[in-house]
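Working notes, structure below.
Every protein chain but one is kept in place in this view of the complex.
Labels for the chains are A, B, C, D, E, F and G, by order of writing; each one numbers its residues from 1.
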Amino acid sequence: MRNSTSASQVTRNKPDKPTQTPNNLNTEATDNHTMTKVSIIIGSKSDTELGEKAAQILEEFNVPHELNVISAHRNPQKLTHHIKHSDADLYICIAGLAAALPGAVAAQTIKPVIGVPKDVKLGGLDSLLSIVQMPTGVPVATVAIDGARNAALLAVEILALSDKRLEEKLHEYREKR
Amino acid sequence: MRNSTSASQVTRNKPDKPTQTPNNLNTEATDNHTMTKVSIIIGSKSDTELGEKAAQILEEFNVPHELNVISAHRNPQKLTHHIKHSDADLYICIAGLAAALPGAVAAQTIKPVIGVPKDVKLGGLDSLLSIVQMPTGVPVATVAIDGARNAALLAVEILALSDKRLEEKLHEYREKR
Amino acid sequence: MRNSTSASQVTRNKPDKPTQTPNNLNTEATDNHTMTKVSIIIGSKSDTELGEKAAQILEEFNVPHELNVISAHRNPQKLTHHIKHSDADLYICIAGLAAALPGAVAAQTIKPVIGVPKDVKLGGLDSLLSIVQMPTGVPVATVAIDGARNAALLAVEILALSDKRLEEKLHEYREKR
Amino acid sequence: MRNSTSASQVTRNKPDKPTQTPNNLNTEATDNHTMTKVSIIIGSKSDTELGEKAAQILEEFNVPHELNVISAHRNPQKLTHHIKHSDADLYICIAGLAAALPGAVAAQTIKPVIGVPKDVKLGGLDSLLSIVQMPTGVPVATVAIDGARNAALLAVEILALSDKRLEEKLHEYREKR
Amino acid sequence: MRNSTSASQVTRNKPDKPTQTPNNLNTEATDNHTMTKVSIIIGSKSDTELGEKAAQILEEFNVPHELNVISAHRNPQKLTHHIKHSDADLYICIAGLAAALPGAVAAQTIKPVIGVPKDVKLGGLDSLLSIVQMPTGVPVATVAIDGARNAALLAVEILALSDKRLEEKLHEYREKR
Amino acid sequence: MRNSTSASQVTRNKPDKPTQTPNNLNTEATDNHTMTKVSIIIGSKSDTELGEKAAQILEEFNVPHELNVISAHRNPQKLTHHIKHSDADLYICIAGLAAALPGAVAAQTIKPVIGVPKDVKLGGLDSLLSIVQMPTGVPVATVAIDGARNAALLAVEILALSDKRLEEKLHEYREKR
Amino acid sequence: MRNSTSASQVTRNKPDKPTQTPNNLNTEATDNHTMTKVSIIIGSKSDTELGEKAAQILEEFNVPHELNVISAHRNPQKLTHHIKHSDADLYICIAGLAAALPGAVAAQTIKPVIGVPKDVKLGGLDSLLSIVQMPTGVPVATVAIDGARNAALLAVEILALSDKRLEEKLHEYREKR
Partner (left out) sequence: MRNSTSASQVTRNKPDKPTQTPNNLNTEATDNHTMTKVSIIIGSKSDTELGEKAAQILEEFNVPHELNVISAHRNPQKLTHHIKHSDADLYICIAGLAAALPGAVAAQTIKPVIGVPKDVKLGGLDSLLSIVQMPTGVPVATVAIDGARNAALLAVEILALSDKRLEEKLHEYREKR
């Protein structure tokens, strides 16, 4: 297990580490990913609220996760580095406008990538199309505009395929609704 | 293992059963799902070509799958019956227009559901929005308009999370490109 | 006549039952439909305002109706149960986003179904297309985005075909405008 | 019963009159409407194919109907005259572009009006919005772009509310699908 | 010259009649059109602000005009009556949603009709398409969404073709800008 | 009257000059505009078919007109020169894509300018919005996408305001339809 | 070097002239362009905020620039005069609605023209399409809706091709992000 030295990252539900508050959110993404199941990446600090919504659902399901701010367009190398050193099973990528983030992650991993379009301009249509219209070979699992919570639920559904506890929790979650 | 008695269903890569040709495609969906990993459902016979594209990718990866024609709007009970008796790990649902199929399946299972919008009218925009804009609680993993192949690749990525062989195959597949 | 035991449902203009206030609106839809002419179904509690607008018009025309909250995506079985036990002549279904509700009802009844798209995202375009673009065989009578009042007027027009009193009232209503 | 003198109109399933072929379609709309249940109006001769699709469904259900070509923009007085003398229970109006026809009919009758947008330009989006976005007070029951068959089925659903034979036929029709 | 007896109409710049204030705006359109050059018709009271913007420009150019509220969908006969008795040289029709008003006027006159789409829903796209996409034979001169002032300037340009004074004023107006 | 020396221009219905065939269409616009009532300008040779449709209507009404190819983007000075020396009463400008032509003409004249959007990309939506969404002060009378014939009819309606013969012809034209 | 006499123009970073405050912004564009590298033109005073955002970036990079208000539609001759006398290396043109400004400038210069669509109506889609869909021969380098800062950065990138100091500054700027 790689050692966690940076406190700048929002990491939750990991064995040896207290959940950090959203206020701790830091744009300096680091590579200490210890047993993270889901890596949430937001393209800009302004996407924090959506990122937190996804994190909250994962929290409810006790799925270890982390939340980092890495722009595909402004920090491409940081993104490459992050993906290379991530031990996440899947990614949730949230971005607005010409939202290249989910596709850029999908291009560098064979793990499932869930994309969340964000409404910044044009009602989010630009972001939706930038995320969902991926070319053959590199899929992104796109959810609704601003649908961060559904992205997390989709992640839980995927992880539940090999985790009976999550499967049960999902059934409970559905029934409560 | 439930016994397969109907030949009308397109089922592939299952232990005791030869792959059926697309010509065998039948609208009479049955419930004999033996060890199916991925259940491909198309909303109409006219979606067969797209369904076959998804099936072909799963074929390449030796993922057991089946292909059925069930309309969410014309056969809602058949759909409910199919989902209830399916042992699939995940669903690929392909539909055009007011494409309710993926959402209708997602509403009745906690397995991941991948939605493929089909271009029938308006360039497929109607179908895309009908599939991707799901309300909180019931996610559908949407791929590109007519993106049946990517739907299958996304399914493989998801299954590869707990299948080392698939993971390796995915790496090979990516490298060949 | 089935006996009404639940107070949670908004039912109006029925012989033995006082009109309930919108505050009584309850998400626990029940099956006590006594001589309801029009069944208004909203996909989410947040659609209550629109549902009430439709109810108000029916109120003006003294058309027995009820208003229930049932999501096609979150409570598909409740919806099936509701339709099966409903004695309504027609349905008004109000929903936003990937609005599957009107189509899901239409798929399970041969009664006329009126769909009301709600503007939640994209100006309501997603909802409009999800409702109106139904495949051949299962029509939904779609009205304008947020057009709940027109949905109720359309319901009255339909009921007036075999109800002289309603026909006269409609003529009066038009003349007042 | 008003006497039918003109052969130019496509009238079907009426007691004393043989069904006319589509070739007989005439732009000279007349007012001899004998026991017509459904009045199909197309905005232009070029909409004949769609009009015939609606007529065919009504034919299957033995619903007396007629098909006339009257443009809301080019023959407003003829339209007014036609509506005033029509004994139809409801209208199916098919039009493309700035499709004012359904709304113009709805403005002059309290009978239910079903609107069918036709794809002429912009994938039919112009026509859809021109038909569905009616102001409060004058609803039009809009179906899918080019959805003439569903318009007819919706008409049958409405007429079936007071016609047991049609209700049974609708059940049969659904089951066959 | 027909005699003006009703005060309910907003008529301006006419020889024998004081300009009425917008507060006098009345929905009871009458037929006393005395030497009106431009007839502004708004489809709903809620369009008054836009109507006034057009009126204000005509005021500046001393063009006799009047402003009436007549809905094509709610008062089709009133509209027909108004057009038949109008002595206006041209019409400015302002309407939102499924904006049939400009087309309905154009269908009943050979005078130039200027249409102003109003943003009520979908950013005004529905209204724009409903107004501009007229079929061959019945043109509507469409201006920008909410472009009431430009509608009036276009009217002045048209009238200036046979009015030297207006032509000069237009030149001055342009130069001041 | 300025003398016509160039044969390269398509000029029709002028006293001393035979109507030229479309084959004579020339991109070398000249300034010999003798008693032209309507100046049709197309933005590119590829718009000739639409330009001819407008010309044909003007032909039917015996309205002197000419047809020139001048791109606002490629020949701005030629356009300025053309407008300055034109004696046309109004302009019909046909252009696709980022269709600046109608607005560019409107910016340089106080004569009415009719804009015809052409479908080259995106169904003509780009062209429609580029033409109709003019800022306050410089109106363009926009007609339907590819609506060249309606542009000509609108021109005739405008000219008919001070030409009894045209007014009568318009009435005849409408009646024939 | 032409002599600067007018104070009405916002000119910055020029040797002999103090930077003017945005409050000095004047619509009376003049032709005293002394060693301006980038000419920012806004189509209307209401675009000043966007214009200032572009200016601010150029300020940061010490690129001599000026900001003028010239409407392509309302001041075409002023625009022509401005371009003819400008010594700018490139242009940033900001405009909303039927945004002809960038194309009008591009039509009159061979210098690179950067277009910034502004969201005034329809989320800025009208403006985006009016700017980006230029015909072959006259390109406009279009940036995002309301993307004035990126327009300035693009200008700096272009100037940096022949200016080592700017190139270094750009590298620093990117690294700081």
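A few notes on this one:
By our rule, a residue touches a chain if its C-beta (ideal position, glycine included) is under 8 Å from a C-beta of that chain, and two chains touch if they have at least 3 such contacts.
It should be emphasised that the depicted structure is a prediction, and the values quoted were computed from it without experimental measurement.
Only one residue in the set A:Ile41, A:Ile57, A:Leu122 or A:Ala144 touches the chain that does not appear here, and it is A:Leu122.
Here the missing chain is touched by one residue of A:Gly43, A:Pro64 or A:Pro112, and it is A:Gly43. Across the interface with the omitted chain, subunit A contributes residues 43-44, 71-74, 76, 80, 96-98, 100, 103-104, 106-108, 121-122, 125-127, 129-135, 137-138, 140.
Panel shows subunit F; residues 74-75, 97-98, 121-123 of it touch the chain omitted from the view. Across the interface with the omitted chain, subunit G contributes residues 89-90, 110-112, 114, 128, 132-145, 147, 149-151, 153-154, 157-162, 167, 170-171, 174, 177.
Note that only the chains that are shown with their structure count from here on.
The interface holding more C-beta pairs in contact, when F-G is weighed against A-G, is F-G. Inter-chain spacing, taken between the CA centroids of subunit B and subunit C, is 33 Å. Note: centroid distance subunit B to subunit G, computed from Cα atoms, is 51 Å. Counting partners per residue, subunit D has 74, 97-98, 121-123, 125, 132-135, 137-138, 140, 144-145, 174, 177 as the residues that reach two or more other chains.
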